[in-house]
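Let me give you the structure first, and then I'll get to my questions.
For this depiction, one protein chain was excluded, whereas all remaining protein chains were kept in their positions.
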Amino acid sequence: MSESRTDVVIVGGGLVGCAAALHLRSRGASVAVVEKNQLGAAASGVNFGGVRRNGRKLAELPIAARALAIWKRLPELVGSDCEYEITGNIKVARTDEHMDQIAAHAEAQAEYGVEVEMLGRNTLRDRYPWLGESALGAAYCATDGQANPRLVGPAFARAARAAGAMMVEHDGAQRVERDGSGFVVETESGRTLRGDTLINSSGAWGGRLAAQFGEPVEIWPMEPQMIVTEPAPYFMVPVLAVVGGDVYARQIPRGNVIFGGRSGTADLDVGFGKVHAEESLTTLARTIEIIPRIADLAVIRFWSGVEGCTEDHLPVLCPSRTTPGLVHAFGFSGHGFCLGPASGAVAAELALDGRSETPIEGFDIGRFDSP
Amino acid sequence: MNDDTPRVLIVGAGPAGTRAAEALVAHGVAPIVVDEGARSGGQIYRRPPAGFTRPAAALYGFEARKAQAVHATLDGLRERIDYRPNTLIWNIEGGVAQALGPDGIERIRFDALILATGAMDRVIPFPGWTLPGVFTMGGSQVALKAQGCAIGDPVVFMGTGPLLYLVAYQYVHAGARVAAVLDTSHLSQAIPVFPGLLWGGRTFAKGLWYMTWLRAAGIPVRGGITPVAAEGQSALEAVRYRDRRGREHRIACTGLGIGYSVKSEVQLAELAGCEMAFDPLAQQWLPQADVDGRAIEGSVYLAGDGAGVAGADAAEVRGRLAALALLADKDIATDRASQARLRAKLRRIMRFRNALERALPVPFHLARTLPDETVICRCEAITAGDIREGRALAPAEMNRAKAFTRVGMGRCQGRVCGPAAAQILAAARGCAVEDVGRLRGQAPVKPLSIRAGAEAAVEDRSRAASI
Partner (left out) sequence: MSQRTEQQASAGCRLVRLAETDRSGVTIFHGGKALDALAGDTLLTALLCNGVALRRNEFDGGLRSGFCNMGACQDCWVLLEDGSRIRACTTEVWDGMRVRAPDANE
């Protein structure tokens, strides 16, 4: 079977892995990506599609800022805007307590340079007359947006391949080992890939790979249950999320409303999302309270995908503490789409330089160690 | 019924569902029969609404007695079964069928399921096929049978398969003006080549009879044609085709019925967990089952055209066989001799069907060479060129093509365009059509009202996601 030797081997060809590959090529490093299914699919391809800083955890704001800059350059980087649009984002509160919460968060975000406008009930209703009665107020972030997740990962994969990265699809890593000063990866089909450094960007499965190198991280698989309606006249420009997370929704200019809020339970050994229609019915009920006019529409499809959550819902993005040359970039906890392009860049820098200018303090794997 | 009688759900009340229900009741099992139609009979033996007066002979022709028998059977069972018309099963998940009926959403728990979901027209798009006035062959027949209407004046029928001559005959017989019957195959040339057709006996003779009748009635019947385009400003005005010598013709019409035989409705079988395999003859991925329709022993059984197209007579047999298989798997005694007779009858019909499919091949090559600008996915207005190019991402597989281009992503979920889209993608990738896979079935199988869904939601905050 074939053997290859590259500077870097990337295990996991989702958005993060493909973005890392493209970044590595732009730095002149040779790279191979190993993906057990399709490149840019899995969680990268079936997620909600939000690109936002509004309401984001503070630890993620610096890397989110870097991500935003990359999102704006998609056409030149990957040859397509992937339907990325800056549409704004509203985080809607339904109780006074939630209102206080988002106001406090908006203030904290301001220190990171994220401009958030607080909208009271009347302003909210003036601007978005389609909102339901239960919306008390919102935090609005004009610089947020959305993109088509089905396109982004594959576009990065194509660009990485065009830039000379070796992209191995439908051939999962079966054995990953330290080999002298580098790493050796054997795939299901018997391919051998050697690399000086290794990036673990295997998403929900990243915890298993980390455990092999003596640094286990518990990953809770989750299956967001997504819903899309038939096309309707375009009424809803910003992406909407409700505090508490039980409704998030966006409408694309074609007219379809994409929304979700509930999650099923996932089985990592099965590896793909399973629709739990009952969960989605609950989301329908919650969503028509916030966006009453969608009650007249029909759902045309439910779907789901598997994502990996860490204990604190922050990613693991850091050099390994046990193994020189190993870089972790997994467990994005449902935040990987927006952060993906920048996380790939950071992982590439960690692999080549051992460090990144982008602050990633909150993402160290050591934070899960028991005291 | 005692407590260990299995709770059986039959989906579909056409000939297969009706005969399955009859066989179950005869063995003391009263099924739930859910049907999308307002009246039983399915598409083939569709019944007009109340107040319509044409006799069965006018509606069903040679098949009138069979149609009436199927209708009478279900009507006779209604006191003994739980019959739910106007009800869509939109999802099957973990032993529960989620139904949307006149009173909203209901969850139907079952121990075993018989899927008799039927078929719809197989369509090969061509330029102009989305114009008002272009209908499927089956749709043209429904207009006449269930509504007493012709789809235009005059009408052209184009395609291939058993329905082509039948529907044209029914139209002329009912007084419609039929300007032409355009067949992509050569029915009259098929006989000597395919002796298997003779197994069909009466059925095949009827096909020839309709064709001869149409010719005698002065209707132009052309074989070996190639569709070119449907034309019109905002609605159909004419159809253009090439004859077998390559000369182009134009026929003015305001109604055009198209279709290339029918294809199985398999979405629920897939959601119910049936294994799917590519059938080279039908060029379709079909749920797998044994000769009796046993797909998953003890739980899922398939009957009728939904499990591979074999026609209405076969559907009646397969409905009975599926019910007998289910009963046997549930340790309910059945008559082995009648099962053997049914299997033999089905074998005879299948021999004919296979010969017919070979004699009247579906011209999938027409899809493969369609101009780039032809709309393939009529829901999302996705063209052949879009599919080939895949937004420069060169999809190798149907679900990727869907992800990149939105083909098959609209209201119909690819049930209309899926087969043609797969042909186009396979041709663009230079591979066999089975190598581009199939659009995965996803709930809801047909559009689901959000209001109805919301009203049925079960409040349970325990599993809310934390985002």
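Per-chain numbering from 1; labels A and B assigned in written order.
In this text, a residue touches a chain if its C-beta (ideal position, glycine included) is under 8 Å from a C-beta of that chain, and two chains touch if they have at least 3 such contacts.
Everything numeric here is computed off the predicted structure, so don't read it as measured data.
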Worksheet, complete the sentence: The listed residue (B:384, B:416 or B:443) that touches the chain absent from the view is B:416
Response to the item:
Out of B:143, B:179, B:271 or B:295, the sole contact with the unshown chain comes from B:143
Worksheet item: Out of B:176, B:219 or B:309, which is the one that touches the chain we can't see?
Response: B:176
Worksheet, complete the sentence: Hidden partner sits against chain A at residues 230-231, 233, 254-255, 293, 296-298
Practice prompt. Tell me where the left-out chain touches chain B, residue by residue.
Written response: 36, 38, 43, 48-54, 58, 120-121, 130-136, 138-140, 142-144, 147-153, 174-176, 233-236, 254-255, 265, 375, 378-381, 410-412, 415-416, 446-447, 449
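Simple rule for what comes next: only the chains that are shown with their structure count from here on.
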Worksheet item: From the C-alpha centre of chain A to that of chain B, how far is it in Å?
Response: 40
Item to complete: State the interface residues of chain B toward chain A in the complex, per the touch definition above.
Response: 91, 93, 98, 105, 391-394, 397, 400, 403-404, 409-411, 413, 442-444, 447-451, 453-461, 463-467
Fill in: Residues of chain A touching chain B in the complex
38, 41, 45, 79-80, 150-151, 154-155, 158, 222, 224, 229-230, 241, 244-246, 248, 260-265, 275-282, 284-285, 287-288, 294-303, 313, 334
